[in-house]
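A single protein chain has been omitted; all remaining protein chains appear in their positions.
Up next, chain A:
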Amino acid sequence: MEDGGFFGFDTSLPPVRRGPKQEIGDVELEDTYDALNDETFGVINADDDWEEEHEKLAEYLGEIPKHDNSKINVEYTLDDFEESAYPGPQPVHLRNAIVDKSGNTEFEADNEDAANVAASVSQMLLDDDDIDTIISRPINYSRMENKLFGQMSPQSSIFNTDIVGSPSTPSIWSTQPSDIRKSSEGSPKVVSVISNGNQVPPIREHNLLQEGLFKTVEELERHLLQQPKRLTMEELERNLLSNRPLPSGSIRSVEEIEAELTRAHPPQQIGMMPPPHLQPYLRLPPPMSMSLPPPVRAPMPHPMHMPLPMPLPRSNGPAPLPHQQNSQWNRRNHENTNQISPSSNDASKSHVNEKRQTFAAENYDDYNGLMSTKEKQWLMSIQINQLISDNPYVEDYYFTVLRLRCLGKLPGRDSNEGPKLIMHDRAKVESRTYAPTQFANSLGKLQVVTYTAPRRIIDVTISQSTPEMGQDPQVAVKDMRKFKQILLDIEKMYVWLLDLEDAEMRVESLPKDTEPGPHHQATIEYQHKLQSFLSAGDRLQQIMLVRKGKVLILRAWNRFSPQFQELIVRTILLNCLILIRRDNIDHVLVRFLPLVNDVLASLEDLQGLVSMARLIDAAQKNSGYTSVTSAKVGLDFISLILCRGTELMPKCSDELTRGQWSAFVHNVGNSIIAAPTALKSDLGLLNLEHFQQVGMEESKLKALKIVLDTLTHAGQEA
């Protein structure tokens, strides 16, 4: 025993902390809790022959050879430690040493223990109800411990060597790498063990496991904080045998017991039985820990979830809890780790059954079926879950289509009925790429720098003309507001128009002879809406002043009733002056010409035409037609009217009308002569005939002729 040698403290003592197992809650309680109190060892009576008592107990448990009372220590060599690391029967020479005086009991007990351990290890389960099946007898903790994990604490000799545990060594504390093949050959030992183990019936001697041990966390904490009662060994034994729940405080942690063990005896004699007064303690936690350490020694991901009391090792943590928190714990584990497999009451039993079945199979292998069906299904469900989707067509179109084709639910590639046309929402017809306004002679786009947007492009739009000086600012504001309202109205109507077009498209795409459905209804609705909205007040007029409004009307023209179309034309003519002036920039009025022509063509008599003509009169307010004719569009409008009028003239019998008409034509002729140079015309319709019809003077006719010729020539040359 080194006393403060290399490390400065007694290294022969086991470390108090053993790493990740004791992370939680150990600090405060450990400070207040003195492991070396009387309760640990019981009341130490110098008179008591503890060795004898120990032997008796050991015999009872079947661990100690009965024949040799003095031979308390079973000699374990280093090799034996390593060989014992795997579950299974003890090394041969040790096993033979056990003379079974009571028949096979001792032998089987050994095997049973190992079998149970191996069974539990192989199943890696965290069951609560299955404890009974797994643990049939109390197991000698220390030996089991050795078999599973090698020594729990290192021998002092470990510090003298460089070779420490590696994956090739069976025990992490091995100081010699044993023959690698040896360790793999250790596994066949398990064969017989498992086969025995499966047939062990569940012994329900220890209801402790259900009642006494499985307390809630709160109860445990309460117990631990109370003063633990002192018990003698006899009392404990009595309790065990009578199946009464243990008095509080008697449950000790595995760690403490280990500590006591190694403190009590030098490390070489690990195999020795623990002092008799400790053994009863050992019976309770070990059954739990035996089944748990394999799955639990894997990192526990959420220690914070359970406020485990300190003395209870982490490996025992889940054990007392499953009754109450089983599902919760399991759910967490499922979600968070893959180390602890899903547990259920039936899993282990069915799993065991599966194993029995595989014995008969040809490819018989002991380790077959380590994954139970439940676990496989769990894994499968995870994989399937990842494939579930709400829109298979969206997320994996090609695969979905292929699958359906293979199943025969979709026609193949060669069939005529493929997927029908899917109408998309609102085909964008006019989609011009946005180009912010650029000023001439400027490099790049205009940008303004702010802290939120370092390179914001200034988009400049043409705004309305500034209010004149004489105007009241409030009036100007009102005008502004009105103008904005008009713009909003245009937008609103445009949306209707688009919806209308959409509905029309859908109606069109339906096969012929279908009942008028909702789309048909929608079209009618929209038409009505548009028309009525437009005709309200002077909206039409205002809208015509805006370019987009004109475009709107042009686009919606076909949906308007003929009367409404006529109304529109009248509005145009009435406001032709303003419109023409406004249209200088837009050049949209030109597109109205054919429409106006149609309307005029629909007029049956001169009367209507004259009324139209008179609108122009009203428009220019006695300033003559020059303002109208000087504009190209205006001249074209007039020429349309003239043409139509000339056609209708012969049919008209009404003197008044004819008179009005001729006056109109005269006026037009005069204005043309008056400003001949500025005339331009797209249509080039004017000719002398119009004027000759109404009986214009010769001189004027001549002048007209010249002008018109230039006009037409100009038109032809263009």
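In the analysis below, a contact is a pair of C-beta atoms (placed from the backbone, for glycine too) under 8 Å apart; a residue touches a chain by one contact, two chains touch by 3 or more; residues count from 1.
The rule we apply is simple: contacts and distances are computed from a predicted model.
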Protein name as given in UniProt for the chain not displayed, "Thioredoxin domain-containing protein 17", "Glycerol-3-phosphate acyltransferase 4", "U6 snRNA-associated Sm-like protein LSm1" or "Aminotransferase class I/classII large domain-containing protein": "U6 snRNA-associated Sm-like protein LSm1"
Touch criterion as defined above, residue of A:Lys376, A:Arg405, A:His587 or A:Lys705 at the omitted chain: A:Lys376
Hidden partner interface residues of chain A, rising order: 167-168, 180-181, 183-184, 187, 338, 365, 367-371, 373, 375-377, 379-380, 382-384, 387, 396, 399, 403
